[in-house]
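A selection of the complex's chains, in situ.
As written, the chain order gives the labels A, B, C and D, with residue 1 at the start of each chain.
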Amino acid sequence: ADLTKATLRLKWLPQTQFAGFYVAVAKGYYKDEGIDLTINPGGPNLLAENLVATGADTFGLSGGLDSVFAARDKNLPIVCIGVAHQLTPFVFVARADGPVKTIQDFKGKTVTTWFTGANHVLNAILTKNGIDPALVTIQPQQVSVTPFVDGQVDVITATRYNEFYTIKTRMGEEKLRTFVAEDSGITFPRDTLIVSETTAKEKPDLVKGFLRASIKGWKDAFADPKGAVDTVMALAPTLDRAHQEFQLAEAKKLMVAGKVPEKGLFNIDMDAVKITQDLFVNAKVISKPVDLAATFNSSFLDAIPLADRKP
Amino acid sequence: MSASTLSHPASAPGGSSSLKLLLPLLRLLRGLAILVAVFALWEALVVVFAIRPYYLPRPSVIFAALWQTPAPYVQGFLRTLTETLIGFASGAAFGIGIGLVFFRLRALRELVFPLFIVSQTIPVIAFGALVVLWFGNTLFAKAAIAFYLTFFPVTVNTLLGLESVDPRQEALLRSFGASPRQLMMRLQFPTALPQIFVALRLASSLALVGAIVGEWFGDTVGLGVLLLQGMYTENVVSIWATLLVSAFLGTTFYAVVAGAERLFVFWGAEQ
Amino acid sequence: MSGSAPDTVIAAPRANSRTLQRGVLGIVLFILAWEGIARGFHLPAYTLPAVSDILASIWTKRQILLTAAGFTITEAVVGYVIGALIGVALAVVITLVPMTRAVLLPAATAINSVPVVAYSPLILLWFGIGMPSKFVMVALAVSFTVFLSTLAGFDRVDRRSVDLLRSFGAGRLAILWRLRLPTALPLMAAGLRVSTVRSIIVAIVTEMLGAYGGLGWVIYQAVLQIDFVQVWGAIFVASAASLAFFGLIGFAERRIIFWK
Amino acid sequence: MGHRDQSGALLRAASETASSTAPAPVSAQPPLLEMKALSKRFGPVTAVDGFEAAIAPGEFVTVVGPSGCGKSTLFNIVAGLEEPDAGSILRFEGRSCHAHELLGKVSFMPQRDLLLPWRTVIDNAIIPMEIEGQPRKASRALAREMLPEFGLAGFGDQYPHQLSGGMRQRVALMRTFMFKRELMLLDEPFGALDALTRTMMQRWLLEVWRRHKRTILFITHDVDEALFLGDRVIVMSARPGRVKLELKVDLPRPRHADLVTSPEFIGLKRIVLEAIEEEAMKSFLAPGATAPQTDTPE
């Protein structure tokens, strides 16, 4: 067969957060589409947008709307062709028996978060609730959740699929209180699929084939989570199985949320996109609104029959 | 002289051949015994003081993890070793080569050397994307970083070594009518060899650092990957397991280079 | 064992004026070529920004960069001092109590053969992402280099000189202070000199894995915000800081070790 | 050449040995140092075996012997740096003693000058006093006074690398003299000097010795030197070192430069040379692996 070589750059190392792609490779779905796909993991100092824009990688599962906006703002020629996580993938966690019972209680407390986009969500939530972010001690968050477990930190940011699991297993879920962005009317979709403008223009069939195979992979992963975990753990055997099973379940929740049941996986919800853009413009993270039409391109998804895309 | 004999027990007089064979074996056994003792002490400390595993896991747990899933560690070891070797070999070759060139072309050296120095102040990790861009997502990308960290000390010491040639020795060979090439092969290079090996020993550690850091730029196999995985999943046991494997790799590689040094520089560095 | 000392010397900047001129010329040529390539091929910033843009960005972001540099330099210097003290102290202990050598030296060699970066996950887990983890990482990187070079220096002492002082009735401490320490200074200085650049790099690398500030943090943030001019700016500042630190120690070395 | 004026004492000493009478060796006095059945093994190597000698106070005794015969070992024992083997007898100032009890009691000058490069001439000279715990200021003042006598006037604040080999050797000697002990051990102090500088230094040493009145035990390889300096010459056998010949040098003091070509001197030289000849032959062809390599500077 005459396969087209292509690579997918992930935002991080192998884990079930990306299970669908690995399953699709394992089951040969990309090959079926004529694509010889290599999955390249991310790293602490790599940005998928950069690698896709320069042509080092064909596809990217990048940080999220935050990184897509930042890239477009810096004139990186990338296009978002799909969004995986329809909801804000992280929550803010406090102790159930602690002093923080409501958003209002954030005032004067120590909150740690990632300064890679999550901080803007936090600011927006605070502002929405009439709190001046300056009154909250906001600090960069470290990898380890131990400071929170040990009570040195009042509120911690946690992805639903990673840190939350760690905290939960160390403290017990009942000991935790979570704050969700959507409760304040904010949505921050993440895990975006991107290609370069060139690829979008010159190889639309490649993109379509990639999406088709990826969706198939994800649907298989949802249908057979144990098998999907096996596939991923074969690549990264040092991972914790229970954690990975939990992660896949959480990823599924995030991926099938919002309008996905009607519009299919990887749906780009332009309403959520606009909310997020406003958030960034207000926070002066991007200098000006970007050209949304040029940045988000649903045509590749739309070319796939809706029935195939529905979870 | 006396210093060189001290650091090169191989050249010391005395000792029957069977004893010579037995001695390294005994030393190895002693090392192993110390190692076992250290792990036992560690285990005891963790148990007695009830140290939480997030801070310090018990060595038995670490070894159990290594035993249960050896594949990633073995593969990681091999991959990182390969990258280290490629980077080290190319860095050493380039370092020595450019050292020779600089020795001959002083103007070039004065022009370029400061740039070399500046280049060594750059933390490579900042340029993950550039490395991937230039060298792709291949083994060679990691080897390139190992190379970058390796060549510089080798260049510096090659130069230092070449310049430490006794001018009287050079005069002697010239009085025999030696050509520049003969001078290089018969005098200058051998004289520089001890210094070069000092750098190679240092470079053996640096090459490993380069390979591990290189693996942070999007890779699936390698000790660096395992470290990163362990760090971000707070898998302290895995971090320790990887650390021990790295220590084994580092120590072995260093020992091999040091062994090669004893073999090739049997006469020691005469100061 | 003593051979593991870093005899490698990033050549101490002891240049005459012509060497200096050539060096400056080399750097200028390099910068011009860089500028020319970046401008000539219209390279995008994410591939290679022009030097002029980087310098301009350093100027506009000077406040951020200065603060960050202060952060990183503090971490590097404090860690450096702690590491150097530990390194020298260990060497002194081994020299004064020879019994400890059989344990301390192999242990140090083993710990040292693990790349420092491999410790970073643990150190960050243990000490958090604040300055203490950077102090520890830098101290770790510096102490072994200094330890091994100091010990090699102590061991390099001429046995006959030791005997001479002994014949005057000198004890171990007097011999250490009057003879071993000064003898070891050149090697110690070489170790201290290479450690300068390493200390700043280790601080930056650790910052990239988690920090509240500093050049590494700035670089990390800038990468994620796709601000590559900023990345380069921070690198330039880091380079300058490294060279300054290196130069400072080299200067002090030439002042102190005048007899070489 | 321009320093003639600065080093009057030295020049005087060098051009003609001073004219006052030298201290005569008084063998009747009880010996200052006595060695009997002195032996020392290093593993399989027996360096010294049954060495016997007695040194009277104020005597200048020179020791010659082939390379590796144990001369330095002997000195190391007397300086207290090394213990002799069991059965050896060592008596100092009439009392039997262990070697280590002699640490700090004997003024020792090793084969090389061993100056500390980071210390000035003065500060090198006062090391022994510093170690004795004497106040630095007073020691420095004392050392400064002694500079002219040692031909070092004006060089007190120089560093060793700024000095010639002969001057360095004089600094080392000055250091030895500043460690005021009855017995001085000089191990080939002029071995590293060229032959001409060496003869100058010999004449000068005699002059200094005359004025300071110490007991000197002096190792050399040079027969001329041994005879020119000593009241008595001890010739050692090849390893294991023991006394092969003891020769009284009854040449008049002060000794002048032309003594070495006088018939009496030549007569003595012939005796010593003969004794040495066979010993030298013994060790001449031994491979380096067992011979000491003191002649190859590291």
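Just so we're on the same page, a residue touches a chain if its C-beta (ideal position, glycine included) is under 8 Å from a C-beta of that chain, and two chains touch if they have at least 3 such contacts.
These figures come from a predicted structure and were not determined experimentally.
A.B. asks: In terms of the labels given, what is the subunit stoichiometry of the entire assembly described by this structure file?
C.D. replies: A x1, B x1, C x1, D x2
Here, only the chains that are shown with their structure count from here on.
A.B. asks: Go ahead and name the chain pair joined by the largest number of contacting C-beta pairs.
C.D. replies: Chain pair with the maximum contact count: B-C.
A.B. asks: From the C-alpha centres, identify the chain that is farthest from chain C.
C.D. replies: When every chain centre is compared against chain C, the largest gap points to D.
A.B. asks: Could you give the separation in Å between the centres of chain A and chain D, each centre being the mean of its C-alpha atoms?
C.D. replies: Computed value for the inter-centroid distance: 85 Å.
A.B. asks: Whole-Å distance, chain A centre to chain C centre, using C-alpha means?
C.D. replies: Chain A and chain C have C-alpha centres separated by 39 Å.
A.B. asks: Distance between chain B and chain D based on Cα centroids, please, to the nearest Å.
C.D. replies: 49
A.B. asks: At least two partner chains per residue is the criterion; list those residues in chain A.
C.D. replies: 44-47, 50, 54, 143-144, 146, in rising order.
A.B. asks: Can you list the chain D residues in contact with two or more other chains?
C.D. replies: none
A.B. asks: Write out the stretch or stretches of chain C touching chain A in their complex.
C.D. replies: The contact residues of chain C facing chain A are 44-47, 121, 124-125, 128-129, 208-212, 217, 219-221, 223-228.
A.B. asks: Per the contact definition, I'd like the list of chain A residues that touch chain C in the complex.
C.D. replies: 44-47, 49-50, 53-54, 63, 67, 70-71, 73-76, 115-116, 139-140, 142-144, 146-147, 285
A.B. asks: Under the touch definition given earlier, write down the residues of chain B that touch chain C in their complex.
C.D. replies: Within the complex, chain B touches chain C at residues 2-3, 7, 31, 34, 38, 54-55, 107, 110-115, 117-118, 120-123, 125-126, 128-129, 133, 152-153, 156-157, 159-160, 195, 198-199, 201-202, 205, 208-209, 212-213, 223, 227-228, 230-231, 234, 236, 239-240, 242-243, 246-247, 250-251, 254, 258, 261.
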